[in-house]
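Below is one structure. I have some questions about it.
With one protein chain removed, the remaining protein chains of the complex are shown where they sit.
Moving on, here comes chain A:
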């Protein structure tokens, strides 16, 4: 089953319509549920990042994503809140570009991924950032991720370039490796911390 929350779901009202959880704004203060979309060129490691985060696995044999895959993972933060990520891992191929809004519409978080060994994928990441700025939710939390950090000897995009671009666009930046698991959990924990909390009033 795609979605196995480690924490009992509080809100089980029927959902209708939209690729969004119906209660996007109806989270209680201790249990957040957020829609997260991964965007980026095909082959940069989006699926590997998700599978590392959700299942703790890394499978080097490439399995090209078709359409988009849906996975969930819940994490507990130190202040005892839990965040359930409903993750859309998109395909990133050109033929699906026109359909991307289907997946990022209403997303609270967008993770834009590139491959540090590929300047083209970095350019593609910038395309996605612009697209999200134009068409995404206005208060979307965006993260810029340079993946395959384990391949540092083949690096072609410098850390500084990543930091600079992220800063200019108000994004959170991190380099990860799905292969070694480096910074994968940190990525999602950082995102969780930056989420707007529902007011307690």
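Following the convention adopted for this analysis, a residue touches a chain if its C-beta (ideal position, glycine included) is under 8 Å from a C-beta of that chain, and two chains touch if they have at least 3 such contacts; residues count from 1.
Assume contacts and distances are computed from a predicted model.
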Chain not present in the shown complex, as UniProt names it (candidates "DNA-directed RNA polymerases I and III subunit RPAC1", "tRNA(Adenine34) deaminase", "Vacuolar fusion protein MON1 homolog" or "General transcription factor IIH subunit 1"): "Vacuolar fusion protein MON1 homolog"
Among A:32, A:68 or A:157, the residue in touch with the chain that has been omitted: A:68
Missing-chain contacts mapped onto chain A: 1-3, 14-19, 21-22, 42, 47, 51, 63-71, 89, 91, 93-96, 99, 102
